[in-house]
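All protein chains of the complex are present and in place, except for one that has been dropped.
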């Protein structure tokens, strides 16, 4: 089975790290592709960035279907950008890491908190909590002063700041698990978990494992209504290659 | 005052119609620009289309700010595509037509129904109803077999089909007003209203008038947290011009 | 066009101020009437007061329809007293200032807080937040020690106290805009906005401008079910003149 | 113990009937007063009527406290008009019949439907369902073509029509109990219950018995914040006697 | 009338106390039986304990129906264990004390807080708040370090700790009434109320009085769907006597 992790920003430095972490947890026969779009923002920290990461993400899904034979896709950004459109585009399962992480947290803990990047992304996390039906289970969203690229550039300082918010989530908000709100935190999950004292869930790893489960069961995205293939129509200008 | 209506698909045939309808309801001193992006889908009928309309929409907002001196923006597609990103991009007010239509309906009726295009777009309308806090007020979402471009190509047949769903919304679902779920229906609002027997609200007209109100009050989009300007960063590939 | 602002308490001192503020923001051709009922409480600070302001308010709406030729009504008390009954009584649009202020705040900010008068009115604000579908957008309701008449009597001290709560709403509750929870604060909006550092929305001004929009569009209150004219019947005693 | 049933319309014909029904279910030592206001509408079938019944209702509560020594109050109209204001006015318990009926239904059945009067009152019932936290338990609101006074004038035809809606609520909506949505139905509860085949709850009887329970326990309305006595202030005009 | 209070843990020391407190508030002709199951946990402080208290509770209900002629049942544990199953088993009304206490609090106060035992039981209280539709009315759940049996063993220290949390609920969370979250607190209600300064509601007393009301009205649990008698079938092993 082949699972394609799409890191929807163009900072491909993260890709190899995500691939390595994923390979540690999948079974031997599962192949992992980790890729970034050829176009778009170097990191995703606003709705503007998020929306603009989606065209490149769609390209990667098309490539995954047409050339790479991917059996499932993981969108490795905590905003789950483009998820609903991606499910229209392919019949292979597509998971977002926010969806996967919150789902897994709710399977092993009564409540959780999200620890994520910049304060301005709080609303994104709140929308996801609402969309995935986690209002009763999410104790809090805690932001940090970390840009996505800070996590890559200075992991040690980042882990310290993240762990400090985890501690507050557990002590002040009574969270019983932590959801990591950024793909770039995947490699540090074990360290953060030791510091947090409660289970810590990383969405990339959770999503990859859920994809294995879905593929093994032969589960395909429903094409009956909402996620039917996009209607055929003309696309023009810079996006003409997106026409179907 | 200058209000820019951005029809986020590339079918510019609709633009002149929207401009003409808007000019009928604004006050004499208000200028209306109606534009479509240079890139993107010819109509929006899926999440795929919706997400891919957003880059072009952002270009139009930038152009509106930098070159056209727009005081406010209307996103003239019932999915309100890119709205949250657009609010980051400019400090001028930006309104979506779904937001404007539902808001206006709730000001003049206790309940309403949405009558919109293809069945596959139902979920989009439901998400908007939820997002705008209209769960208690929206009696139903009623879809038709109409593609967006059908409404432009055969207005008479379209109006008949839409009016039939309005009738069912009033009689079966007890709707007390109708929200038109497609920008292309704006020009036919009066006719549909006569057939429906209850107030009919078109989002383009509602949004244009609300924009006048916001601009007159000097209201600007809050830049304090969620809608702060996007972080400065590199954009690459086809989207490099989106960097800030 | 003629918009009638009904300040539903009997402290008519406020009326001229409201009219003056409204005239600053409407277009030249819009006339403003500002009136108080002939009967009722001198201010509204409890459910008791609120309910008892409604008969006088209804009289003013009848007078507006029968004698003054009002095209739209604003109920200038943050509890939106009698709003649903007023919509039965007239087919002209009727807006409450809580409704208008929260709606406008949600058009320019992702989240807001309400800053209002006495602690005992908190539940009223919470009911309105719920009724208008603003649960996800309202970060907090912050009360002060201010009686409605204090705001009129000592504006400077009032503004200081209100601004202090605005500051806490922004810093502690992460509000991105402020909704002023009392009609008497309208004249001080600009000053409070400077102190708050985020957009401040006053419901009287918002409602007046929304009324202009509704009237320009020819929007009328739906008479199809909930807001149909009250059934004809006998009224007796002190209220016999309310019979229809 | 003395329980005062206030039928907030001025059709005092119903009062004796309510008193008789109440006396059948209270214990021997409980006295029942049933009264209508001296002013207000002859029946309540709109928000307009409802709001205008409240001043007279408040008079009856004041009289109950000052002259009659009432230990608890029942507001015998399914809209629970003025309930929150009444709780400010007195420290004796005050119950609305919608509140009491839905509460009792939820104690003996997993789900219920409301069968009530005119279609235009549907929204009132829906607001009450929401306000009392019964969204998950209320299967449907079913209206009839009955005016309140029809129920008094032609009980047999009314019972037939109500029973028919009860049958549909049970068969089509899967209701497991019925809440009667009008005080005038109290005397016919037993007959309707036989026809409905599921438990039928009348709010007047439920409220009277709950009042007995509250008084026996010495329960008083909390005066700590929301329901503190209304602030002292001037009332003018026709309502000057409402000043405190 | 005979009301059976089932304290679903096996610490029968509490039973006599509950019976004595109940007898103080029921009318002379009401008999009270207070019993504990013959099997199960000595106290209930986890979901594990709660589920395991249910078989013994069911036995007590069967015994109440078959041998004791009970007219109604109170489940005297704040988790309301087994309530929905108990309603299947008997047609006599069955009330849980969490249900009764929250219902009563909502009849006399706009908002309340729950003060309960160990922190680990917080989720139970939150589930109950949600299930009984009290999300808008419950200001907070406050836990203590008290085991259920501590309340019995050292009432004075327990009351002090509970009263301290009541104080915080009133001052910090703005609760206008307190719901006692443990049956063992019934005997101390008056003392806690004096210290709290707002109405305090004990569920055992509330439930007993509501049972009197239900029985007087002839109200029976609906047997039409959800609460129909359990299907006849074989039970095996230790639980074979539970077969029907």
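For this structure, a couple of remarks:
In order of appearance the chains are A, B, C, D and E, and numbering begins at 1 in each one.
Just so it is clear, a contact is a pair of C-beta atoms (placed from the backbone, for glycine too) under 8 Å apart; a residue touches a chain by one contact, two chains touch by 3 or more.
None of the values given here were measured: they were computed from a predicted structure.
Of the listed positions E:82, E:181 or E:199, the one in contact with the omitted chain in the full complex is E:82.
Of the candidate positions E:16, E:38, E:154 or E:172, contact with the unshown chain belongs to E:38. The residue touching the chain not shown here, chosen from E:21, E:50 or E:202, is E:50. Seen across the whole complex, the unshown chain contacts chain E at 10, 37-43, 45-52, 54-56, 58, 82, 84-85, 87-89, 118-120, 122-123, 130, 147, 225-226, 228, 230-231, 233-240, 242-243.
Against the chain not shown here, chain D presents residues 110-111, 136, 174. One chain of the complex is left out; on chain A, the residues touching it are 25-27, 84, 87, 93, 95, 99, 103-104, 106-111, 132-137, 170, 174, 176-177, 197-199, 201, 205-206, 209-210, 212-214, 216-217, 219-222, 224-227.
The working rule: only the chains that are shown with their structure count from here on.
Residue contact pairs shared with B-C exceed half only for one pair among B-D, A-E or D-E, and that pair is D-E.
With centres defined as mean CA coordinates, chain D is found 52 Å away from chain A.
Counting partner chains per residue, chain A has residues 119, 122-123, 130 touching two or more of them. If the chains shown are joined wherever they touch, the resulting network has some other arrangement, not a path, ring, star or complete graph.
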